[in-house]
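What you see is the complex with one protein chain gone and the rest in place.
Here is chain A:
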Amino acid sequence: MGEGEKKPKFAVDPNSAKFKLNEIVAKHYKEVQEAKDRGEKIGWCASNFPQEIFQTLGIKVCYPENQAAAIAARGAGQRLCEISEAEGYSNDICAYARISLAHMMVGETPEQNMPLPDFVLCCNNICNCMIKWYENIAKELNIPLILIDIPFNPDYEVSDAQVAYVKSQFLAAIEQLEEITGKKWSDEKFKEIMEISNRTSRAWLEATAYTKYTPSPLNGFDLLNHMAVAVCARGTVEAAEAFETLLEEYKKAVEEGTSTFRAEEKYRIMFEGIACWPHLRTTATGLKSRGINMVATIYADAFGFIYDDFDGLIRAYCNVPNAMNLEHARDKREAIVKKTNTEGLLVHTNRSCKLWSGFMYEMSRQIGEDCQIPVTSFDGDQADPRNFSEAQYETRVQGLTEIMESNKGGKD
């Protein structure tokens, strides 16, 4: 292509899942802003706070984690991190938190804007860092903080004591939100939301499971983008329909032998950890250029909640990946590795996430040994671009590729 020659603009088919999913995210931010403009009370919400609560109440919330990821992917991570650091926040603090606190301070962030909250909804089943982050927001903005505390479970199964504790907080949160917003709880609506949420989760989990096909009908990195919908709109019919469309597309792709992975799929890996948003292109290209497709990630499972009743719902929120002990977390990953015929494990040692990285060395060693796959890691960060080295990433991925290649030779 000569210089000056322009690429034709690619138009996304409005009936495609990609179009529908992008629309849902755009609509989500728009609706929260409109609610705020109407004078309704809106919240900021942790990604794994039980969305069934505010969906039932008809309350609009938005997600600082999604926002931080979008800001980081659009190149503004460092700028916002530095605003927080100037305020006194250590640069060792989670970059999502630093970005979010900076947005709270400046009020407007063009890369991904979000209205300021009237209350915050916190759930620490992903990490305790969430609590500190939301405490500071609540204090700075002088707004109520509702915490559903879901402790890290040191045991394999969730205990009855934990279910009782979480359930009582669930009920308290409803009361607090009714009081804050003046909206009323309806058991009938709750049932409906639970049904929709299950439908969305089923479609999402079924769609993500299509990576089990060789070659996979999708580039695993697609899931990182679609996940935003699984987080922010799980309880909506639009999300359920969009994921069902995605599922249909994958089915068709398998039948027709096509894929969104635009290269020959030579190797299939599991990618561990949150995406390195500021370096998404580099990390994706480093894999694609070697014919490596990411076909396995625990992250997809993190936002699919299947349950039969209220108790089941509570247990599902107690069983998210970061709330599980090493053995349970390992077994879940090993099941995915086996189901998807994964040939290698690439671990993102994420400077922002102490909980995700703090026992990953031991867990990934065990997965590597049990599944007989090579394991390698690289240092990075989910949103602060300063904590990633392209040279290190390239070297590590190359090393992993060579072992996978040699293993293939051995198997032939």
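Here, contacts are C-beta pairs under 8 Å (C-beta built on N, C-alpha and C of every residue); 3 or more make two chains touch, one makes a residue touch a chain; residues count from 1.
Heads up, the rule we're going with is that contacts and distances are computed from a predicted model.
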Exercise. Identify the UniProt protein name of the omitted chain, choosing among "Sigma-70 family RNA polymerase sigma factor", "Benzoyl-CoA reductase", "ABC transporter ATP-binding protein" or "ABC transmembrane type-1 domain-containing protein".
Key: "Benzoyl-CoA reductase"
Quiz item: Which one touches the absent chain: A:12, A:26 or A:172?
Solution: A:172
Self-check item: Residue among A:107, A:151 or A:399 that touches the chain left out of view
Solution: A:151
Practice problem: From the listed residues A:198, A:357, A:382 or A:401, report the one that touches the chain absent from this view. | Solution: A:357
Quiz item: From the list A:127, A:320 or A:373, which touches the chain that is not on show?
Solution: A:127
Quiz item: What is the set of chain A residues that contact the non-displayed chain in the whole complex?
Solution: 87-90, 92-94, 97, 124, 127-129, 131-133, 135-136, 138-139, 145, 147, 149, 151-155, 159, 161-162, 164-165, 168-169, 172, 325-326, 349, 351, 354-355, 357-363
